[in-house]
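A single protein chain has been removed from this complex, and every other one stays in its place.
Labels A, B, C and D are assigned to the chains in the order they are written; within every chain, residues are numbered from 1.
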Amino acid sequence: MMALMLRTEGLNAFYGNIRAITDVTIRVPKGKVVSIIGANGAGKSTLLKSISGLIQRKNGHVIYKDRDITNMSVNRIVKLGISQVPEGRQLFAHLTVEDNIRLGAYSYYNRRNRSVIQDRIDGVYGMFPILEKRCKQVSGTLSGGEQQMLAIARAFMARPDMILLDEPSMGIAPLVVREIFNVIVNLNQSGTTVLLVEQNAKAALKVAHYAYVLEGGRVVLEGLPKELLDNPKVKEVYLGG
Amino acid sequence: MTLKKLLIIVSVCLIGFGLCISCGKKVEKDAYKVGAVFSVTGRASFLGDPEKKTAEMAVEAINKAGGINGHPLDLIIYDDEGDATKCNLAVKKLINKDKVCALIGPSLSGLSLAVLPVAEKNEIPLVSCAASYKIVNNEETGKPYHWVFKTPQSDSMAVEAIYSHMKTHGINKIAIMSGTTGFGASGRAELLRLAPDHGMTIVADEKYGPKDTDMTVQLTKIKGKAPQAIVNWSIGPTQVVVVRNWKDLGMKNITFYQSHGFGSRENIKLAAGAAEGVLCPLGACNIAEQLAADHPQKAVTMKYLKDYKDKYNETLSSFGGHAWDSVHLVADALSAVGCDKAAIRDYIEITKGFVGQHGVFNFSPDDHNGLTKAAFNMVVVKEGDWALTD
Amino acid sequence: MEQISIAGQLFQYLITGITVGSIYAMVAIGFNIIYDVTDIINFAQGEFVMLGGLTMVLFHVSFQIPIIIAFILTVMGVTLIGILVDRLAIRPIRQPSVLTLIIATIAVSFVIRGAAMFFWGKNPFDLPAFSGRNPITFYGAVIQPQYFWVVGFLIVVVIVLSIFFDKTITGKAMKACADNADAARLVGINVNQMIMLSFALSAGVGAVAGIIITPISLMEYDRGAMLAVKGFGAVILGGLGSFPGAIIGGLILGIIESLVAGLISSGYKDAFALVVLLCVLFFKPSGILGNIEISKIKRF
Amino acid sequence: MEADKGILKISELVMAFGGLMALYKPDFVIRQGTITAVIGPNGAGKTTLFNVITGFLTPNEGTIHFRDQSIINLKPHEIAGLGISRTFQTVEIFENMTVLENVMLGFHTKLRSSFISSGFQLPLTRRKEKEIKSKAMDILKFIGLSGKWNEPADSLPLGEQKVLEIGRALASDPALICLDEPAAGLNETESHLASSLIMAIKEKGVTVVLVEHDMKVVMDISDEVLVLNYGQKIAYGTPEEIKNDPKVIEAYLGDDGAYA
Partner (left out) sequence: MMLRISKYSIFFFALIIILFPRIASNISAIEHYPDIMIFAGIYCLITIGLSLLMGYAGQISLGHGAFYGIGAYISAILTTRFGWNPWSCMVIGAVITSIVAFVVGAPSLKLKGHYLAMATLAFGVIVFIIFNEEIEWTGGPDGMTGISGLTLFGFPLNTVERYYYFVWGIVLAVFIFTVNIIQSGSGRALRAIHSSEAAAMAMGVDVSRYKIMVFTYSAALASVAGSLYAHYLNFVNPSSFDIFFSIKLLIMIALGGMHYIWGAIIGAVIITFLNYEWLHYFEELEILVYGAILLIVTIFLPQGLAGIPAIVKHWFRRTLSDGSR
């Protein structure tokens, strides 16, 4: 059995009185990419937000490295090594690219490790040369793809053990989507565990080691990407029966 | 359940309020009740605060000395906060609920004018602590209102004192500055009204708000008009700031007159040396030490000065004395005629030679103020203290 | 008799206007710091200024503490009060609508004002000018040395704040909270801490404004409200959330008031300044440097 | 009624937010009396399209004709007055009113009320009010909520809130009704009910345009399907055609070569 990075047990989450996900149980093994696919409104983003702590109203369990983080605050979860790349990027739009990146390492800031952080910034620039070119630009003026890269770069600055990606391909031109998925693969190869939520099922399945299909807030299918790709049920989930 | 707790607390508070209201103030049966309304807090606290303190001190002294013919004096003081509505309600409450024999206050001219019809209608003597001559002069009849008196000198007296001082010093081209408060506006109106009578030419008429930070602009404009003197009419910090700006702008060659509102030594101190040479008209109580030993007011003013300093550890302002005068005027009437509203009124109206803090009062049916312009002495700031001038 | 030229007068008006405007600007900056992080307009901002002035008087004049130490102590003290305001008044509000927060900050201003009246009484207090009271004459205009301190401190505050916001990670984190609170949480920023910090900072800036203005205009317990109104005007005129806007707004208000008082009518100077403000708003609904995007979110 | 007469014609429409093209020339004609579904992946511009049609957004370029009248640059309430009604993705019922009042507000375009007339409760106002009330009750019957007419709207479960929103939109007697995700967040029974309600609306002769993610609903009820991706029209046809259109499948499931 592979070491588990994160698992959820019967997780339910609510928006007001509306239950957005129901009894979701998933496993994310260490060092792997796990994808969660499903149509719009299936509860994929809710699942990610419940893991990262942005949604507080929930029951069930989120276990990270054998530690129950269900009711922890977001900043503590971040410090434990989970970074989220939120849906719609959520950049600090009025700040520069470099400031966005720098703030990604906020939890690690102190006087002593200034050089460490500079190293990390350089590392990130190595991964995303385009961001280095734009480092003084206000992030709100970047193109969609660049913003997505910046969002990933920001999350990566915390050197997380696990990164949660929410719809990285949304609103991005197909060519750039390819680039973004390359980055995801690179991230994973450098040792980061990835939990990916995607509507773009084919792309998501291609990079994943394992995948879950969500519909109506429940896990309706799970399996190896290859099996799911050929499963007609997947198409049904998206396009109806 | 915090909410439940809260509800309990709120209801306890409300019940508490109710109890407070219902218990009211315990009064011995034979006490003489007198009501007072001062602007203790709010925009006119410079008037009401010393008035309240003085009145409380005066009543305490009277009661310590055995009260009025054995009756303790119960002074019920309400704070009107400079608010017309609150003042009106307070006066009516004193009349109808507290059933007082006479009323003292309010501190502000506007509010005195506002409640004056209430006193007239309810036939109760009211001794105002505000300056405007309109309080004791019914414009329609040209006579005083029947039930209303006032102890402060009218603004016109202060203006007359200033103008005559100017005349003797050959000044006839002046600039005026005033705060946009009731105090400033009524002083300004009197300055404008009386100027032609005294041959004064007003070359500038500038204003500033009660919370303005700097009056350099207005003074610069005046400087450009080159008057011989400036008269400033305001209260509170602005009257100090204006003096400082006057000095900073190097306008010492333009004589600076302040209103009687400047009459606290604290102001000289706050002016940080800038007040040297500033002139102002002051009542006797502000210059008690300077008065000649045989001055009729020497004794009362010195005692007041000492008692006030001992009790509150504050310097006297111009205004506390008005409350002293009012309280003692009413107390004298009470001791003579008891708690009979009409009799009190009649007694005050014929009071002569009453020695108060701001002058020797001689009331008459035609004069419900009882003072002349002699009640003001022109004073100059010299070496950080008042000095009498001619 | 010494005369003053028209040019000299104009110059004097301008100088006074800049000084008074600098104070408004500083109050406006205080408004902005809190607004940026929390979307709250803190109507108790003027009370911080008042507290700054009166606390300085207490330390420097009453306790005879040397001016620099007294200055630091005062700023620290008022900063602490800013933190308390956040902790005791703002954070406990469970359903913070814009109106609730406005009322809460007004309530805070009453409490502070009431406490100040209780503690200091109603009389004004003076503070010695930092470098004496010997005015400098310059092109016919007279400049009090304290004017330089006022403008100087405005510049210092602006520089310090821009360094803080542009160069330090904490400053950037505060800006990040203002920009996108959820994202700020996701990078591990404690948003509540940043809100507290914003109250602390703006109280500190308010205190500085209070300290430097007291030698010019004295200080008493109820001056805060008027300063808050002027500062609020400045911040709206410049555009909510914009620091350069706050400074421009403050200076414009100060200069208009001064010029109108000198050239048109001293009684109507405040009204004139507000008419200008209204005209600006009618043509540019988000102030001179404001951002529509920011302003359109707020409803009552 | 002519079935194939175009009630809404859209051409050359461009809507850009900053650099992002939310809509880029998705030309199409909605035929009167049909149900047209607008589908597409997240961020394809569906809701933007609704906002442009109903006047909440002013497009950068292009024309929109409703019954041969240009409705560009009209304010939302004016467009509503012309007979286009809508619902919202996030349920926007008036939670501070009762169920009945919600529907009654739908009659606003038919009601010329002023403060004076309503303040004094003039006879005409009262009569009008009564009339509207009974009409609103009819609508509640139609949507199956008449039993809950006097309940506060926010006490309804989500499914009923959505239905109520549709009822409210119907009250203004629209010729065209735009439904933004009527089935989102509903369970199976509820979404089934919503489907039959939409069919019933069509029976009444009202043209329906809906944005929907629940493909079962879309495929069941729509006559026509418009597929958007990146703000552009990529397909238009019957549900069957759409289901098997490779471009649509690619848009939804992504393209194989999305990464190297």
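Keep this in mind: a contact is a pair of C-beta atoms (placed from the backbone, for glycine too) under 8 Å apart; a residue touches a chain by one contact, two chains touch by 3 or more.
Just so it is clear, the model here is predicted, and its values are computed rather than measured.
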Contact set of the excluded chain (shown chains only): B, C, D
Options B:113, B:272 or B:360, residue touching the unrepresented chain: B:113
Contact with the hidden chain (one of D:6, D:76, D:144 or D:159): D:76
Touching residues (missing chain, whole complex) on chain B: 1-4, 6-7, 17, 20-22, 24, 40-41, 43, 78-79, 82-86, 88-89, 92-93, 96-97, 108-111, 113-114, 116-117, 132, 180-182, 184-186, 189, 207
Missing-chain contacts mapped onto chain C: 41, 89, 92-100, 102-104, 106-115, 117-118, 225, 229, 232-233, 236, 240, 267-268, 270-271, 274-275, 277-278, 281-282, 285-287, 295-300
Contacts of chain D with the absent chain, listed as residue ranges: 54-56, 75-77, 80-81, 85-86, 88, 92-98, 101, 104-109, 111, 113-115, 118-121, 125, 128-129, 132, 152, 154, 168-169, 172
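By our rule, only the chains that are shown with their structure count from here on.
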Identity of the most central chain, Cα criterion: C
Chain B and chain C, separation of their C-alpha mean positions in angstrom: 35
Averaged-CA centre spacing for the pair chain D and chain C, given as whole angstrom: 49
Where chain A and chain B are represented by their mean Cα positions, the distance between them in whole Å: 74
Chain-level touch network, classified as line, ring, star, complete or other: line
Those chain pairs that satisfy the touch definition: A-C, A-D, B-C
Complex contacts: residues of chain D adjacent to chain A: 19-20, 41-43, 158, 181, 184-185, 187, 213-219, 230, 243, 248-249, 252-260
Footprint of chain C on chain B - complex, ascending: 41, 45-46, 49, 180, 206-209, 211-214, 216-218, 220-221, 223-224, 226, 236-237, 240-241, 244, 248-250, 253-254, 266, 269-270, 272-274
In the complex with chain A, residue positions of chain C that touch it: 169, 172-173, 175-176, 178-180, 182-190
